[in-house]
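A single protein chain has been omitted from the complex, and every remaining protein chain is retained in its original position.
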Amino acid sequence: MTPDRAHLERLDRIWRDPPGLWGFLTTVDHKRIAARYIVTALLLMFLAGMLALDMRWQLSVPENTRMTPQLFNESFSLHGSTMLFLVSVPIMEAMALWLVPLMLGARNMAFPRLGAFSFWLYFGGVLTLWIAHAIDVTPDLGWFEYPPLSGPAYSPGHRADIWAQMITFTEVAALAASVNVAATILKMRPPGMTLARMPVFLWAMLIASIMTILSMPAIMLVTSMLISDRLVSTQFFSVAAGGDNVLFQHLFWFFGHPEVYIIFVPATGFISSIIETFSRRPLFGHSALVLAILSIGALAFGLWVHHMFAVGLPRLGNDFYTAASMAIAVPAGLQIFCWTASIWAGPTTFPTPMLWVLGFLATFVIGGLSGVMTASAALDLQLTDTYFIVAHLHYVLVGGAMFPLFGAFCYWYPKATGRLMSERWGRLAFALIVGGFNLGFFPMHILGLMGMPRRVYTYPAGMGWETLNQVATAGSVIAVAGGMVFVANALWSYWRGKPSGADPWGGSTLEWASASPPPAWNIAFTPVVESLTPMWNDGRPLKAMDGLENDRREVLITSVTGGGPLYRQKSAAPSIWPLVAALAVSAMFIASIFTPWAIPAGALPIGAALTGWFWPNRPRAKIGPFEAKP
Amino acid sequence: MRRCLASLPVVLLGGCAGNQSPLAPASDQAFALHSLFVLMMVVCGGVYLLVIAGVVWSLLSARSRRGTNTVPASERGLGRGLYVAAAAIVIGLTVLIVGSFLADRALVAARSEAAMIVRVTGHQWWWRIEYRDPASGRWIETANELHLPVGRTARVELASADVIHSFWVPNVSGKIDMIPGRRNIVDLTPRRLGWFRGQCAEFCGTQHAHMAFDIKVDSQADFDAWLARQNAVVEAAVSNTSSRGAAVFQRVCGSCHSVRGTPAAGRAGPDLTHFADRRSIAAGTLPMSRGAIQGWLAQPQALKPGTSMPAVPLLPADADAVASYLETMR
Partner (left out) sequence: MGAPLLILTALAACSNEAREVGPSLPQTPPVGNMDPRIAAYRANLYQVSQGGRYFTWYGCSSCHGDGAPGAANLADGRWQHGGGFADVYRAIAAHRPEPSYAGTIPVEQLWQVTAYVRDLPTHYPEKRRRVSLDQKGEPQGSRWSGPQ
């Protein structure tokens, strides 16, 4: 089916954003919102990386006085909080926000304004933390601030409250984004895309979203309890009054462990998509991969105590969590097998995205294996809170999430911009980043085994730690240099890259059916899916159907399991209400750092904003309930 | 370092072991953990090599398939491979889980023979150490240095006075958190004489990096002699300098520090009875020496910024006298 010009022009008129600043503030186009998320997250990744280099320089020399302990403590706290709350989870959400409608052949997300709201709220969280840093009120107790150190007695002032409230921002934003992604994947699939024909990427994003929804409340609860202890003198974490410090740890890690899998699971989606395309054949072990992601999603909620093995909890419980933590290596290991088998089975080529897949395989498996070592409750008593754990967490997060993310970036860059990134500079960036990272972080395993604890701003001379620390610094510098090359490549290619066309790689999934870059309405018709690889479709041409109006914004809603069309749903037009609501919520969150009265006072503007948002914009239907006539 | 063969890591890493390392075990507990570590390295190292071999093989196979019209690879063969991989992973993990369980049992095996009780309390940023005197039932207090007799199990009771700390002497024991409101217990059975170093392993504030302590494993006779000396009160100052130093000390330092046998009975700071016997000062921050003592007294905030120990402006003669007095406290 070839769309005629008139059809496309009408679509464009209906779906494009208003021009200028107003369009910028009111857009509900998932692609624009996702782009903002990604640009912000990449900028924050750079800033966090600079903090990391600062710390590495400080640690290159024993008893270094370049950084005061206060500055160092602020640096590692800011680095960790930024990377985990403001970069990793949001950037995965952003990739979902950008790709899910395209991969579903849909015009927009299920809740367009909710997507905009989630970005503005996330941005509020970014500003909360980083403006606080700019005015020297940086939180300085790490990225998980255990009481009583973070309680009212030992952390005077508002630093801990700023940290806790930043989390509230980002978690509400994450909840909004996850609900959006999950609803879209479940209810807006193209006709014919049954759950069995859903690509692994979409499974990964669906599971990650559900995990987010189930785990975020725990951390919102616990950070609110901490603020409440500090602000209105409740006694949740006060032992002398019958509270318990360990409660904080349990609630935090009940969220904290699933969070790292929330970061990893979308990466499995990236890897699956990239391997399938470049191995030129359907992924081996599709069912195994999907089941593995499901089991990781479920198991991840039963592991959190492995962050607390040194707390002195009952031993038999610790042994249970050892077994559970090791068990999660089974689905992860099977995924590695399936991906390697897919590479083996096809005439796989290795442009830059596939290089990142190889980097991921080599690096993440080290992280996974060091994780198996720390999963042992007994051995963890030697390894936790040392540089061994620092090495482990970076190997799994950087190797397991960042490398797939960089690969995904190179892979989908042509779709987003219409241009290809330079292969040569891409290979150089890959070599610098992967090589530099391994050079920088592998020695940390050894440092931990030599007794170097983490979160220390300096260490004594004569411990034998100097050389490895210097190697770690050198590696980190190389990796950051590689990151600069990567960004430079992306920027340069935006204007000078080779035009890519709609489908430069010959991809297997539906996002390659739209133009590059996709227009505001994504795709002219609704594709009909007949296989797991709809763009290849076993050699048959891709079928499409029509029926969505082009004089108003509409999306197609389909059934959850079978993907059969159910009805057409009006899709929200650009609106200022998400921004207004986000401003109201931000004001309430920030003010509640200082006074509890902000909560009732803030409820009024929020109520007003939500009223504006949900104000009905069509009259009540005049027809009665739908009756099926015999 | 990535070319780990089965035995290589143990050999190589043994060379990195020091007096604050789990790779140079000096107690029953640390030996159990070291054995578990070796098992882990063998299994995990082997798995990693298998994975890399698999990836390399798949690269070569992919290259050979490129540009040809060969029949696509058999799905059934790969399917069988999947089951084999699953079985291998489960078996490997089972081995490690059993190993971990056995090591965990070994950590508490000494419990029934616990005889000597030591209480370690974490403060920001130093360690209060108290030995239970079996004869009198009183607590003999010292700070920042732990002595243990070889071959005998010591039961260490861990508490915290302020925030969460963690007791960690890698050569002797894994870390156990010291949590306000909880009393954690760890049993240590040292097997090797020597000096080791421990460090706080849970971020506890500004000077977490400088909260370390020395641990000395003595023969039973040496340990008994040391404990008896700790129990004895300080002898009265003899020389003029040290008696002047004693007077300044009572006046200026006595409200925070205690020295048994003198009026100084402050509880806020470390006990300084027999201070000169110790190997380091300020919780492992500086080695014990006259220069270090004087530097610490003159400007603690320069050496350990954020510490609760204040700089006390003293006349040079008074400062000298106090340092001399401290040096007499053996």
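Which chain is which? They are A and B, in the order written, and residues in each are numbered from 1.
Simple rule for what comes next: a residue touches a chain if its C-beta (ideal position, glycine included) is under 8 Å from a C-beta of that chain, and two chains touch if they have at least 3 such contacts.
As the structure is a computational prediction, the values presented were derived from the model and not from experiment.
**Student:** With the full complex in mind, choose from A:87, A:104, A:132 or A:490 the residue touching the hidden chain.
**Tutor:** A:132
**Student:** Check each of B:28, B:104, B:145 or B:162 against the chain that is not shown and name the one that touches it.
**Tutor:** The one listed residue touching the chain not shown is B:162.
**Student:** Specify the residue from the set A:53, A:515 or A:587 that touches the hidden chain.
**Tutor:** Once the missing chain is taken into account, the touching residue is A:587.
**Student:** Tell me where the left-out chain touches subunit A, residue by residue.
**Tutor:** Where subunit A meets the chain not shown: residues 68-70, 120, 123-124, 127-128, 131-132, 135-137, 140, 148, 151-154, 156-159, 229, 232-233, 235, 238-241, 583, 586-587, 590-591, 594.
**Student:** In the complete complex, which positions of subunit B touch the hidden chain?
**Tutor:** Against the missing chain, subunit B presents residues 119, 121, 130, 159-162, 180-181, 206, 251-252, 254-256, 265-268, 299, 301-302, 305-306, 308, 310-313.
By definition in this document, only the chains that are shown with their structure count from here on.
**Student:** How big is the gap, in whole Å, between where the Cα atoms of subunit A centre and where those of subunit B centre?
**Tutor:** 37
**Student:** Which of the residues in subunit A end up touching subunit B in this complex?
**Tutor:** Residues 68-70, 73, 141-142, 146, 148-149, 153-154, 239-240, 244-246, 279, 281, 284-285, 288, 310-312, 315, 318-319, 322-323, 326-327, 329-330, 333-334, 336-338, 340-341, 343-350, 358, 361-362, 365-366, 369-370, 372-373, 375-386, 438, 442-443, 446, 449-451, 453-460, 463-464.
**Student:** Provide the residue numbers of subunit B that touch subunit A in the complex, in ascending order.
**Tutor:** Residues 1-2, 13, 16-18, 20-23, 30, 32-33, 36-37, 40, 44, 47-48, 51-52, 54-55, 57-59, 61-62, 65-68, 72-73, 75, 78-79, 81-82, 85-86, 89-90, 93, 96-97, 99-101, 103-104, 106-108, 124, 162-164, 166, 168, 170, 173-177, 179-182, 184-185, 197, 199-209, 212, 284, 305-306.
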